[in-house]
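Every protein chain of the complex appears in place save one, which is left out.
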Amino acid sequence: MDVKEIIAKGDLVYEKTKVLTDKEMHYCPGCTHGTVHKAIAEVIEEMGIQEKTIGISPVGCSVFAYEYLHIDWQQAAHGRAPALATATKRLMPEKYVFTYQGDGDIASIGCAEAIHACNRGENILMIFINNGIYGMTGGQMAPTTLDGMKTATSPTGRTVEQNGYTLDLTKMIAPLPGVCYVARHSADTAAATRKLKRALKKGFENSMKNKGTSFVEVISTCNSGWKMSPVAANEWMRENMFPVFPLGTIKDE
Amino acid sequence: MAKVKGAVVVDIEKCKGCGICIDDCPTDTLAFERAVNGKGYHYAYMKAPELCIGCSNCAISCPDTVITVYRVKPERKKTS
């Protein structure tokens, strides 16, 4: 049986979800954003909640998330997505509300909004894309940049003396009583993405159960910023990021 | 035992040639095409179609979601 026959006679086992638009993503080749967008879109489709989901997009590379996920979106000022989500969920409790933020957005400029939304136990899903670098502005250092990592603003490598320590926001968030679910995933392989999808689904479900905030971090790559090929960036991430930011479910109450 | 047969269709013009699908394929079915698409990327293609089991790994890990996957189960293969 050749390829043409399989396509003609076989089962369609995977096609792009309708929750993703047909617009080509502006992301660099191999960028994790695309995979996470897809994971969110598939969860929304599987849960049948497209009509009831409102996304809050950040400032950074994923500012244009609204062009790719075919749902209603609010585009927030840098770091403020959790504040928008707070009001949106409180004013429309019957909707599924999620934020999508990068490390600069959530762990640097928006640290206060993130922590306080979690501490209030807002019934939202917060998605945190951590690739340890500022992508859109051209590869500057983030709070989550690893010690020794070279970026545009740490050209000889980040040092503790100059820049302090790599910030583990997720670990800071986890003990807060307002938070019901904290998990750290990656999206570098299909297996990892399947696990991520289960976490996202759990987060969406929690948001309707009045249980508090769900927080899902995705350890990601920025191969352009890291100056590596996409596949090499994934390998570098597994080798260097995973030991600092270990994957797994941190809290599930 | 009859193997599951799979096939993938890559949307060539949308493929950015990142190679993540190739890396994530458990059967080494995929490879970069020598030719380039309209954007100048060496897109992914089925170099060894006979190896494809239709597992969808490539499609799921593709950041740009440009891959569609088909599969024929062994029972169906017998009947055809």
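In this document, chain identifiers A and B correspond to the written order of the chains, with residue numbering beginning at 1 in each.
The definition used in the following text is that a residue touches a chain if its C-beta (ideal position, glycine included) is under 8 Å from a C-beta of that chain, and two chains touch if they have at least 3 such contacts.
Please note the rule applied: contacts and distances are computed from a predicted model.
One chain of this complex is left out of the view, and of "Cytochrome C oxidase subunit IV", "Sulfurtransferase complex subunit TusD", "2-oxoglutarate ferredoxin oxidoreductase subunit alpha" or "Carbohydrate ABC transporter permease", the protein name its UniProt record gives is "2-oxoglutarate ferredoxin oxidoreductase subunit alpha".
Residue A:85 is the one among A:25, A:85, A:125 or A:192 that touches the chain missing from this view.
Residue A:95 is the one among A:95, A:171, A:211 or A:251 that touches the chain missing from this view.
Interface residues of subunit A facing the missing partner chain: 50-54, 56-57, 63, 66, 70-77, 80, 83-88, 90-92, 95, 112-113, 116.
In this text, only the chains that are shown with their structure count from here on.
Averaged C-alpha coordinates put the centre of subunit A at 26 Å from the centre of subunit B.
Contacts from subunit B toward subunit A in the complex involve residues 5-7, 9, 14, 16-20, 22-24, 41, 46, 49, 54-65, 67-73, 76-77, 80. Subunit A contributes residues 1-3, 6-7, 9-17, 20, 24-25, 27-35, 38, 187-191, 193-194, 229-231, 234 to its touches with subunit B in the complex.
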